[in-house]
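Following: one structure in structure tokens, then a few remarks.
Right, chain A next:
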Amino acid sequence: MAGETAADFAPILYMLGFGLVASVPALILSRLVSPRRRYNPVKFLPMECGQMPTGEGRSHFMMQYYAYILMFVVFDVMSIFLYAWGTALFSIPKAATLPIIGFLGIMFAAMGYALFLAGRKGIW
Partner candidate 1 sequence: MTSLEDKFEESKRLGLQIVKESEEDRLMTLSIGPQHPGSGHFRFTIKVDGDYIVYCDPDPGYVHRGEEKMSEYRNFIQNIPHLERPVIHDSTNITYAYSLAVEELVGIEVPRRGQYIRAIASELNRQVYTLYWLAIYGIFLGHSTMFMWPTGDRELFIDLLEALTGARVTHAFNIPGGVRNDTPDGFKDRCIRQVRYFEKRLKEYEDIFYNNPLFRQRTEQVGVLTKEDAIKLGVAGSVLRASGIPYDIRKAEPYDIYNEIDFKVQYMKTGDSFARSYVPFLDMKESCHIIEQLLDKMPQSGEVRAKLQPNPKGPPGEAYRRVESGRGALGYHIISDGTPKPYRVKISVGSFRNMLALPFLLVGQKLADMPSVYWSLNYWPVEADR
Partner candidate 2 sequence: MTSAGDLIKAIESGSKHLVIRRFTFRYPEQKLKFVGDGYQFDPKRGVGIAGYRGRHILFHDKCTGCQLCAIACEGIAEAIGMVKVDEQWKQNKKAIMPQIDFGKCVFCGLCVDACPFYALFMTNDYELSSFTKEHLIYTPAQLAIKPKYQGDVEIVIDDRGATHG
């Protein structure tokens, strides 16, 4: 029977929907109740500490820590892979721990080198 698991997950979707149901009326109500004074265009300028905004608000190169985001993609995958191992731990033979040790070893080496690279200042 397909879709049994999906039915288990349905309450999450409902809850998400209920989150919408709880929050959207709050916004609508606020929109109805609150005053709307739009005659002062300065009010709608982006925050720039009382100055006229200069430059773009959006383009910014926070390059110094970009390495960590790159690393995250890979090591997130690694850590969730470990869950597959963790849940199956009771059902696999003890010798099967060796591959995961090998996997972890490789990942540790990669992580160590990557962290070394990411920690070096001035190249990011």
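The candidates were selected such that all candidates are chains of the complex that A comes from, given by their letters.
Note that a contact is a pair of C-beta atoms (placed from the backbone, for glycine too) under 8 Å apart; a residue touches a chain by one contact, two chains touch by 3 or more; residues count from 1.
As the structure is a computational prediction, the values presented were derived from the model and not from experiment.
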*asked:* Using the contact rule from the top, which of the candidates 1 or 2 touches chain A in this complex?
replied: 1
*Mind listing the chain A positions that touch candidate 1 in their complex?*
48-51, 54-55, 59-65, 122, 124
